[in-house]
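Of the protein chains in this complex, one is absent; all others appear in place.
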Amino acid sequence: MFDKNKLEEIRLEKQNWTKNNVEKTISRFPERKESFKTGSNLEVKRLYTPDDIEDLDYNEKLGFPGQYPFTRGVQPTMYRGRLWTMRQYAGFATAEESNKRYKYLLEQGQTGLSVAFDLPTQIGYDSDHPLSEGEVGKVGVAIDSLKDMEILFDGIPLDKVSTSMTINAPASVLLAMYIAVAEKQGVPKGSLRGTIQNDILKEYIARGTYIFPPKASMRLITNIFEYCSKEVPKWNTISISGYHIREAGATAVQEVAFTLADGIAYVEAAIEAGLDVDDFAPRLSFFFNAHNDLLEEVAKFRAARRLWARIMKERFHAKSEKSMMLKFHTQTAGSTLTAQQPDNNIVRVTIQTLAAVLGGTQSLHTNSRDEALALPTEESVRIALRTQQIVAYESGVTETIDPLAGSYYIESLTNKIEEEAMNYIKKIDELGGAIKAIESGYIQKEIQDAAYNYQMEIESGKRIVVGVNKFQIEEEGHKDILRVDPEVERLQREKLKALKEERDNRLVEDVLMKLKEKANTSENLMPYILDAVKAYATLGEICGVLREVFGEYEQSIIL
Amino acid sequence: MDRPIRVLVAKPGLDGHDRGAKVIARALRDAGMEVIYTGLRQTPEQIVQAAIQEDVDVVAMSILSGAHNHLFPKVVNLLREEGVDDVLVIGGGVIPEDDIPKLKEAGIEEIFTPGTSTKDVVEYIKRNVKR
Partner (left out) sequence: MNLGERLLNGDRRACARLISMLENNDLEAVNIIKELYKHSGNAYVIGVTGAPGSGKSTLTDKLAKEFRKRGKKIGILAIDPTSPFTGGAILGDRIRMNDLTLDKNVFIRSMGTRGSLGGMSRAAWGAVKVLDIFGMDYIFIETVGVGQSEVDIVKIADTVLMVMVPNLGDDIQAIKAGIMEIADVFAINKSDLEGADRTKLEIEMNLDLSEKKDYRPPVVKVSASRNQNIDELVDKLIEHRTYLEETGKIVERRKKNIRLEIMKLAEEEFLNLVMNKAHKGNLFDKLVDDVISKKLDPYTAKDMIMDFIKG
């Protein structure tokens, strides 16, 4: 990108500067630290110059927004055309309460819903399962059957909204319920828009809400890909998530590497199931974390886009540009929030918001300041949303596309993250792919090591966390927090009991039997799950039948 | 007698966030303790039986889902029903300040909230084991 002679001059000047200026200064005023590192422990030099990106070929490595390799963004006009979607993830104890909240949000002009489910729902247990005790309605809405789903979306026209559902292991069941509700509203499947997270691999790696072993899970996922490509073509069938991997303690490089390695596994599974890459790849989307090291994070997003584009083109020979675009949702890093001096978290979230926006995110959830204490209060949620709005409307960073491009540091770091992530992906390929690397515990171990290292750096004071290991104050307890009424659990169980009395139980038996039979074949299970859901078989019953056939995943732990 | 302190590190409930539990497990091991790690999705009954069979000095639990008010006291009660009175029970996770007095009253002897140094946990255990 630079003239050879000019580069030589710059190199020479840099040597002179180091010798004459820097060393002289350091001899009198040493630098603060021996070595400087990014938030993820990548080496940071004192100064970056054209020398650091001498091989950068603009057209090959950066290109133009909306064009391969999409380093600078996936749309030609980015935020000049439309701002990112501000999508706050929220869940309330019961379907009734959530429904009220969704209607309120829609009245306020929001067009997208984001549904959080409680843990029993995410793991395929009904509210009356012994393991559900104490968990019903805690981190999201409890859904036991189509009945709850009907209440959840009552009066909400499903042809007018797009709905994002954070659901993984039982994604096919919840998607089937959504389709069934739509049908009752007279809305054809073909017009439904939304996203299911549906990313089981990161559940094994980091988030923990898995049910079935990898092989069966991958089958359910490819069943969804196939079914939706024909029946629900506007649905985003997966959101391949690095967010939770990062939350578990991964570095920025690991976040990119392991997420894209998971992505590769899904693409391979779908191709193996007989799908054409350009039929499903455009419906793949990603979900990343935004951490505190602003510049490293921006480089991370850019590196991820470029790397994925290369993988799709070179490894999978995708033809459609849409298959090569890495579109992603971002959430600010929950793990960086401190319970100490929680208002400081607003500042952290602001930095993280900037990182996501400068990195070209398609949508964003900002965390609330009090999430290290409990579920956020309404006021905290509002401040979090306002943070996005201030960045969008006041900061000016939205007015031009990819404004940090061309920075010697950013470009050099983008290269570095891409290269190191690629090394990880090669290593995972050697191990036989992401699934094998998860089963052997390799990926988990890498993350745990990083997490432990991070914690030890905080404890040794090598890493400063304001309010935690420096600048502490005596604090009063934080009282103003949201609680979930424990009554919810009882109510939900009662509803379940009533349902089991009033539905056609013979029909339920039949559809479950059929599902079990088909689970033992290689047929696509989506139609049978849809039948089961419509007969008001519960989530727990449907997953129970599949558990019988597929067995359950056992954690792979190497500590 | 010079013997390693034995600690059961358990995650009751359904949440899968085990970063904290794993970091603690490693820190306790590095402090010379024997850590029995039982993984995710443990019921209070399982935790108590494991604690008995393993004859641990400490039961350390972590919950991030908000189910602590239900699950922590249940573990303590079941231990008492089994006649276990020499085990130190501690908890950690996203736990509101308001809940801590009630949890302590219920017999969870210390609650560690986010930002706690692993050294503090190690020190606390060393000072407070009951045998």
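The first chain written gets the first letter, and so on, giving A and B; residue counts start at 1 in each chain.
In this section, a residue touches a chain if its C-beta (ideal position, glycine included) is under 8 Å from a C-beta of that chain, and two chains touch if they have at least 3 such contacts.
Here the structure is a predicted model, which means the values were calculated and not measured.
Looking at the complete complex, one finds that the omitted chain is in touch with A, B. Across the entire complex, the residue among A:23, A:399, A:430 or A:554 in touch with the chain not shown is A:554. Only one of B:31, B:59, B:76 or B:108 touches the absent chain when the whole complex is considered: B:31.
By the touch rule set out above, chain A reaches the unshown chain at residues 213, 440, 551, 554-555, 557, 559. Those residues of chain B that touch the chain absent from the view are 1, 3-4, 6, 25-26, 28-39, 42, 45-46, 49-50, 52-55, 82-84.
As a convention for this text, only the chains that are shown with their structure count from here on.
Mean C-alpha position of chain A lies 30 Å from that of chain B.
Remark: chain A residues 119-120, 122-123, 125, 130-135, 138-139, 203, 206-210, 247-249, 335, 337-340, 371-375, 448, 451-452, 455, 458-459, 465, 468-469, 477-479, 481, 483-484, 486, 555, 557, 559 touch chain B in the complex.
Those residues of chain B lying in contact with chain A across their complex are 13-19, 22-23, 25-27, 29, 37, 39-41, 43, 65-67, 69-71, 74, 94, 96-98, 113-115, 117-119.
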